[in-house]
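Missing here is one protein chain; the remaining ones are kept as they sit in the complex.
The chains carry the letters A, B and C, assigned in the order they are written, with residues numbered from 1 in each.
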Amino acid sequence: MRYEVTIEGQTYLIEISEQGHIKLDGREVEVDFAQVGSSGLFSLLVDNESFEAMVEPREGRWQVLLRGDLYDVDVVDERARLLRARAGLTVPDTGEFKIKAPMPGLVVAVSVEIGQEVAVGDNVVILESMKMENELKAPRKGQIKQVNVEVGDSVEKNQTLVIIE
Amino acid sequence: MRYEVTIEGQTYLIEISEQGHIKLDGREVEVDFAQVGSSGLFSLLVDNESFEAMVEPREGRWQVLLRGDLYDVDVVDERARLLRARAGLTVPDTGEFKIKAPMPGLVVAVSVEIGQEVAVGDNVVILESMKMENELKAPRKGQIKQVNVEVGDSVEKNQTLVIIE
Amino acid sequence: MADTPTLFRKVLIANRGEIAVRIIRACRELGLETVAVYSDVDRNAMHVRYSSEAFYIGPPPARDSYLSIEKILEVAKHTGADAIHPGYGFLAERPDFAAACEDEGIAFIGPAPTAIGAMGDKVTARKTVEAAGVPIVPGTELDLRDEELSVAAGFVGYPLLIKATAGGGGKGMRRVDDPDEFENALHSARREAEAAFGDGAVYLEKLIDGGRHIEIQVLADCYGSVIHLGERECSIQRRHQKLLEEAPSPFVDEAMREEMGAVAIRAAQSVNYCNAGTVEFLVDRDRNYYFLEMNTRLQVEHPVTEFVTNMDIVKEQIRIARGRKLSRTQDEIEITGAAIECRINAEDPYNNFLPSTGTITAMTVPTGPGVRVDSGVTTGDPITPYYDPMISKLICWGDTRGAALLRMRRALAEYKIMGLKTNIPFHQNLLDSTRFIAGQYDTTFIEESFFLDEDPNLRPEIAAIIATLAAHDQRRKAAQIVRRNGHDGQSNWKLAGRWQRMRG
Partner (left out) sequence: MADTPTLFRKVLIANRGEIAVRIIRACRELGLETVAVYSDVDRNAMHVRYSSEAFYIGPPPARDSYLSIEKILEVAKHTGADAIHPGYGFLAERPDFAAACEDEGIAFIGPAPTAIGAMGDKVTARKTVEAAGVPIVPGTELDLRDEELSVAAGFVGYPLLIKATAGGGGKGMRRVDDPDEFENALHSARREAEAAFGDGAVYLEKLIDGGRHIEIQVLADCYGSVIHLGERECSIQRRHQKLLEEAPSPFVDEAMREEMGAVAIRAAQSVNYCNAGTVEFLVDRDRNYYFLEMNTRLQVEHPVTEFVTNMDIVKEQIRIARGRKLSRTQDEIEITGAAIECRINAEDPYNNFLPSTGTITAMTVPTGPGVRVDSGVTTGDPITPYYDPMISKLICWGDTRGAALLRMRRALAEYKIMGLKTNIPFHQNLLDSTRFIAGQYDTTFIEESFFLDEDPNLRPEIAAIIATLAAHDQRRKAAQIVRRNGHDGQSNWKLAGRWQRMRG
């Protein structure tokens, strides 16, 4: 799995192989990562150097407290990047806009209901495919006109999930 | 809602009214109960006397740490009591035993799968009705022969949920 | 405040947050019952949970709750509290509150209303202590004519400040470094004062450049004994808010300590002070010190003094209020080692110290030798916009200042708070700055000479790896749960499992 990770403008490319090997900007690093209990506390050993961090998801990003410094980290996997690009496309500010499934998958969550007002970037649906979740965000503000899916539905590529008007 | 609460052999009858009024063994007590954040930490004011407690569910009972003492508390609501009575009935040690729904409800969880060995008192199904969950336990040890329901199913009274053989 | 031994059993703490908890702890250790009061947002607060009793006193705005004398006295009477500790802030320096307690026959754990009043009015205070031989910032009396002022200016000496008598907020204030500038400055100051307050009266005051804020802790019982516990260095400030304090001051030697201590005692005696109090001084580069004001209450930074003197100031306050004599004489006070206090605030040091509110979702406090944490919150507690943004005070002791400093670095690195931003990075930076390490700083240091730069120990690539692994991890788990919910029956066992963890 490839991730594009950004901290204060600086972007890192991190790859996690199926076997759990990790590459940071193409360079293999030997890491041993462990969660302490079920809390947000993690221990990371990088070539035996020890790091302790508290980690918390917040508004789709990751807060990492490491040695007293708090990092606000944006972790984007390939699909999400693709989806963001989509959302980035200029879309008409008026009229209907159909949010479609960019790939086949399972609906993991629906965060809107009919009549609800949404703003640009609001989460609308989470689609899961190949074990990864992908957030589908509203490409423009508007009101939810129609919700065609519910949690647990399997959907086809390009199937219309939600309509904003 | 009426609860039968037992701590080290001592049983208390506690009633919680819809309005949240509380009776301890029939006596009205003025309590103000609050959870601190989403942790297991609670604050209870009883007639302005302040108590702080850590609470944790464990194996169907409740661990309450209060002023340094750890209490192991068994909280049984009316339905559960009824169900325990059922489980208490002598049942044949051999042959099939059908676990049926003692009331109409929604299947909240199924904790066994076909072929699984269960012991007396093992949780089998959680049935939710009238906003309350009720654990259906195995009345005797055996192997699960059949599982007729899955999470989210609505079931009728006396419908067979699981068969132990 | 009784002058014959008063035995009380129950103390109401008319405060909240860390200082309420601090006082509750002292009471418990003295076998005293406590009564906490709380506003709506503080229902779950630590001071409520740690107190033996707790009473609701109104909505979040202080004026409707923590500043309501009637409500607090009502609770005190209802619960039979025989003493009230005001902590700091809120009603701590309100003579009318102290008097109201007396009227109700409730011991006020603090000085007499008269002393609070005398020190509360800055002009009176200045006059009173000056009469007692305490040096004050040199200046002129009020209401002189221009000619008189220009003469007086020579005596006051440059640089000086022209201040509006009716002044405030810097209006009608002028800094004058050079005699030639005096006349113009004087006229413009008068004009501005006239416009601002309808009163052009001004007076002159020597300007203390690069001054340090150094204060002396005093203890006085009701039998005339007054002692001092040495000084606290409080020059690390931002917008007059103290951020870090230490005892002893790296600027003060034994002789100066004795001298300032004696002067502080005189200041306290000048108002027949009885209980714990702090005399604040402005100290210039030449070690001249000038009385600023006396705080007639417990200070936020009292723990650094407790560490180096092994005295419990809050217990001493209660002892005094009970009408007993001080537990020690001046000769029995010895300064051992050094202590530093960092105020841990919910604010973003990288964003102009903008207050950061929210709920503390996770917290690990530093422990081990020589570390003390005075906190008013635990995991799950919110930091609301209604009260000050202080989360806790982290205090470290060492046998030398250097040792205390290194220990503080260690403790700051161990301190983990999630859910909101804190000023811990500021403190880590400060403890790395050569000028701070050398003890070479004054009240202007933070605002004029200290720049919060990137922590040299930043490891963003490590943070990136950790966040990615956590995200990878969590999404996989989430996906599994959902699939289970959708398709097979075991799912909700996991759900239950999660519930337990959530509760845990």
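Heads up, the rule we're going with is that contacts are C-beta pairs under 8 Å (C-beta built on N, C-alpha and C of every residue); 3 or more make two chains touch, one makes a residue touch a chain.
Just so you know, these numbers come straight off a predicted model, no measurement behind them.
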| item | value |
| --- | --- |
| Among the chains presented, those that the missing one touches | A, B, C |
| Residue of C:243, C:418 or C:462 touching the missing chain in the full complex | C:418 |
| Option from A:19, A:50 or A:94 whose C-beta touches the chain left out | A:50 |
| Listed residues C:47, C:174 or C:372, member touching the removed chain | C:372 |
| Chain A residues touching the omitted chain (full complex) | 32, 34-41, 43, 45, 48-50, 52, 55-58, 108-113, 126, 147, 149-151 |
| Touching residues (missing chain, whole complex) on chain B | 1, 3, 5, 7-8, 10, 12, 14, 16, 22, 24, 29, 31, 33, 35, 38-42, 44, 46, 51, 53-57, 62-71, 73, 75, 106, 108-109, 128, 131-133, 151-152 |
| Those residues of chain C which, in the complete complex, touch the missing chain | 21-22, 25-26, 28-31, 50, 303, 306, 310-312, 327, 336-337, 361-362, 364-365, 367-375, 378-379, 398-399, 403, 406-407, 409-410, 413-414, 418-419, 470, 474, 478, 481-482, 485, 492, 495-496, 498-504 |
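In the analysis below, only the chains that are shown with their structure count from here on.
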| item | value |
| --- | --- |
| Per Cα centroids, the chain farthest from chain A | C |
| Interchain centroid distance [CA atoms averaged], chain B/chain C, Å | 50 |
| Chain centre separation (chain A, chain B; CA means) in Å | 37 |
| Sequence positions of chain B contacting 2 or more other chains | none |
| Multi-partner residues of chain C (at least 2 other chains) | 361, 485, 504 |
